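My questions will all concern the structure given below.
All protein chains but one are shown at their positions in the complex.
Chain nomenclature is as follows: A, B and C, assigned in order of appearance, with residue numbering initiated at 1 for each chain independently.
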Amino acid sequence: MPAKTKITLDRRKVVARILRDRGDALLVTGLGAPTWDAAAVGDHANNFYLWGGMGGAMMTGLGLALAQPGRRVLVITGDGEMLMGLGGLATVAVQKPANLGICIMDNQRYGETGMQDTHTEFGVDLPAMGRGAGIAETAMVYTSKELDGAIAQLYDARGPVFVNVKVVPKVQPMILPFRDGPSIKHRFRDAVLGET
Amino acid sequence: MAVKKRKAGWHWSQDVHRHFREIGIRQVAYVPDSGTARLIDLCSADRTMRSVVLTTEEEGVAQMAGAWLGGQRGVFLTQSGGVGNCINMLSIISECRIPLLAIVSMRGQWGETIPWQVPMGQGTEAALEAGGVLVQHVDEAEQVPATVEAAAKLAFDANRAVAVIVSQRISGTGGKG
Amino acid sequence: MATSKTNNFATLQRRSVVHRILKDRGDAAVVTGIGNASHDVASAGDDDRNMYLFGIMGGAAMVAFGIAVAQPECRVVVITGDGELLAGIGSLATIGVEKPKNLSILVIDNQAYGATGNQHTHTARGVDLVGIAAASGFDHTALITDNKALEAAMDDIYKKPGPYFAVVKVMTKTGSRVTVPNDGTRTSRRFRKAVAGEDA
Partner (left out) sequence: MARAATKKLKKKTDWPVDVFRVLKDADVRQVAYVPDAGHTELINLCIADNAVRSVPLTAEQEGVAVLTGAWLGGEAGALLMQSSGVGNVINMLGMANECRIPLLILVTMRGDWGEFNPWQVPMGQATEKALVAAGVIVHRVDDTDRIAETVESAARLAFDAGRMVAVLIGQRVVGVKDWTK
């Protein structure tokens, strides 16, 4: 694990870099900035944007990964959202979905409510928690070189993979995807399953 | 917003924080939220109170039970969505009849623009009542201090679980996410 | 690393472990999690400074945290099960950040949900609670599997600055059921008087 270094990565660029290699991967985004980040890269029928249900992104990804074992499932969410559903780490570790990659955009802040510090600002180490839960493939990312390795893990390593990318807590312009839940659901299911 | 009678720059949080001091609130548990951000800032800066930021709201209910067991008064600040995480933990409060003062800042209610906030916002009051919590509403900024004051009496003097529901009309949040 | 086989190689007996721990409690306050932990603690003798929690999964650590903040001079010890702790695992991050010096959390880990029929919990399948606690910011942690380690832990539990977190691996076998005071209105007020004084 790299020693704690300066945080320089820009979340928009990180998400763009991750999604460049997405192929036919399915994406679940946690509420708030990760959803805006994905929208900034460009809307995609394989994206399921969460606009609510804080703490549920990773577990939504688990259910999806179990239902679609032939597809890579990627969850991109924030540190605050992840902290609200930590028990899910143990559940995911026990289920061992080989096709699930979880990526935390960790700006150490609650972005949607005023950039207050989260527990990761004070040393809570999410990948170490993931390892403690029993997830073997984890990474803590501070640099773009580490990011390259982590992206390979997210897409190719035997899951579950848990990657935590430290990103600068900069407020970005909001780029909002559509928000009507039934429509997001239908489009996603149509894309994954064909017309349902 | 109806703050005309108050000095420019007045915010309900100032009076509420002052009242917290007066009644000896010593623990403040919260998940960060824009609706209560100013109140959280005031409490965090106050050395007579221990501010505790949580990962999820039900921790706060349990902490309030512990605070009272240890002889201190606490207050629990949450967004309405967080209420939905607390219903089970509230049975400690209800079963032991432990005083609870909660301040709930609403989403999914007045002028909400995010549809995903609406189901929980519309279920907040019913969920609190199902959890055995008395609900007091306030939808004018000027009335918040008096409402919190009354709720605190009900909580700490009459030994009840009380939530003050601060309308989205006051916080004015709900535009983005 | 995680094994899918659920073997429990523990040799310690949960009840004797809990009784040993409580022998040194002095005037420490004890909060118990739902289920076997309450029976283990109550079977050592009821105490005004015991707060037994029933009915709730995942709340014991944060109830104890609130007490620890309110009574910084009083050592507060949580005795709970692995399933109970897992249901509120986020509490570890909250406590790891807040670092109350007078709080110790002891997980009596039989790798099963004792109260509902001994189904395996996640700890039987490779979840390492000590590792999670360390990742959450606990500087003092231990995995206790024998009596020697248990004896060595007494100072950590009661004397050294916390927060302290330990998992004690025990056999699945439980002790007999005892009567645990379960009137919360009574136990809560009794506890408060004992810990916070008459005037609280």
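A few notes on this one:
In the analysis below, a residue touches a chain if its C-beta (ideal position, glycine included) is under 8 Å from a C-beta of that chain, and two chains touch if they have at least 3 such contacts.
Everything quoted here is computed from the prediction, not taken from an experiment.
In the full complex, the chain left out of view touches A, B, C. When the omitted chain is restored, the residue from C:Met57, C:Cys74 or C:Leu150 that touches it is C:Met57. Between the chain not shown and the residues B:Pro32, B:Pro99 or B:Gly131, the one that touches is B:Gly131. Interface note for the absent chain: among A:Ala67, A:Ala98 or A:Val168, the touching residue is A:Ala67. The omitted chain makes contact with chain B at the following residues, 58, 81-92, 94-95, 115-120, 123, 126-127, 129-132. On the side of chain C, touch with the chain left out of the figure occurs at residues 53-58, 83, 86-89, 113-122, 172-174, 176-177, 182-184.
Although one chain is not shown, part of chain A still touches it, namely residues 26, 28, 48, 50-68, 85, 87-88, 90-91, 94-95, 181-182, 184-185, 188-189, 192-193, 196.
Just so it is clear, only the chains that are shown with their structure count from here on.
Contact topology of the protein chains: fully connected, every pair of chains touching. Counting C-beta pairs in contact across A-B and across B-C shows that the higher total falls to B-C. Centres computed as Cα averages put chain B at a distance of 30 Å from chain C.
In chain B, the residues that reach two or more other chains under the touch definition are 53, 55-56. In chain A, 83-86, 119 are the positions where the chain touches two or more neighbouring chains simultaneously. Within the complex formed with chain C, the chain A residues making contact are 83-87, 89-91, 93-94, 96, 119, 122-129, 131-134, 136. Residues of chain C that touch chain A in their complex: 1-2, 86-90, 93-94, 96-97, 122, 125-137. Contact residues of chain B toward chain A in the complex are 31-34, 37, 40, 53, 55-56, 81, 114-117, 120, 176-177.
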